[in-house]
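The complex appears here without one of its protein chains, the remainder shown in place.
Coming up: chain A.
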Amino acid sequence: MSGALRPRRREIHPRPYDPAYKTSVTRAPALPLLSMESTPSEETGPRFGHSLIGPRDADLIHNFTGNPAIGERIRVHGRVLDEAGRPVPETLLEVWQANAGGRYRHVKDGYTAPLDPNFGGCGRCLTDGEGRYEFMTVKPGAYPWPNGPNDWRPAHIHVSVFGHAFGQRLITQMYFEGDPLIARCPIAQTVRDRAQLDRLVAPLDMGESRGMDYLAYKFDIVLRGRRRSVFEGEM
């Protein structure tokens, strides 16, 4: 439980200031971050139990009204690991997304594609003892956004993970294998390292799909780990 977190490798993350993603221009700090070893504030973090999770929380197809949402039925599954390759068990994962037409259920989304009356767009689950998670949903549609004059987000699912320490907190986006919009998206392209961007793209996983029911995509997530040391047992 105790122990310093490994320093974040900032070079594998997106650049905070990236003029192609216009909103980042006024919202990225100009001054360097203050770096030091993690402290108890980053090495501890909130824990959530199974009592938090309702029976339909991880089923976005049905969790809004009980009636099924319209769209391509998919199962998204994967593991949450740390940098040492150890599973992160019993950690909270939250997802949100647009509906099959690319429309979000949010007051600020004015896109002309209609809302699906049976789709809310949020879900959550805890990883199991081996760090595994899964949820059922419909594949989100691409949608246009006011950045460049004709910019479209690739189909994507937003993913939030807690880990076991506040310093592990991560929000990212999962993309879908083969989507030609990924290479054209200023947000996806804020990740400059191609290998790291590829890791945000979930492959189609026919082995975990089910005939006449749903397709599957696999999305593994890696969180910061802790430094191994036997000399820091004072916490």
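For this structure, a couple of remarks:
Note that in this section a residue touches a chain if its C-beta (ideal position, glycine included) is under 8 Å from a C-beta of that chain, and two chains touch if they have at least 3 such contacts; residues count from 1.
FYI, contacts and distances are computed from a predicted model.
For the chain that is left out, the UniProt protein name among "Energy-coupling factor transporter transmembrane protein EcfT", "Hydrogenase", "Na(+)/H(+) antiporter subunit C" or "Protocatechuate 3,4-dioxygenase alpha subunit" is "Protocatechuate 3,4-dioxygenase alpha subunit".
Annotation: of A:A113, A:A142 or A:L200, A:L200 touches the absent chain (contact as defined above). From the options A:E42, A:E134, A:D179 or A:E208, the residue with contact to the unseen chain in the full assembly is A:E42.
By the touch criterion stated above, the residues of chain A touching the omitted chain are 1, 4-5, 7-10, 12-16, 18, 21-31, 33-42, 44-48, 52, 54, 57, 63-65, 81-85, 92, 94-96, 104-109, 120-124, 158, 160, 166-167, 169-173, 187-188, 190-191, 193, 196-197, 199-200, 221-225, 232, 234-235.
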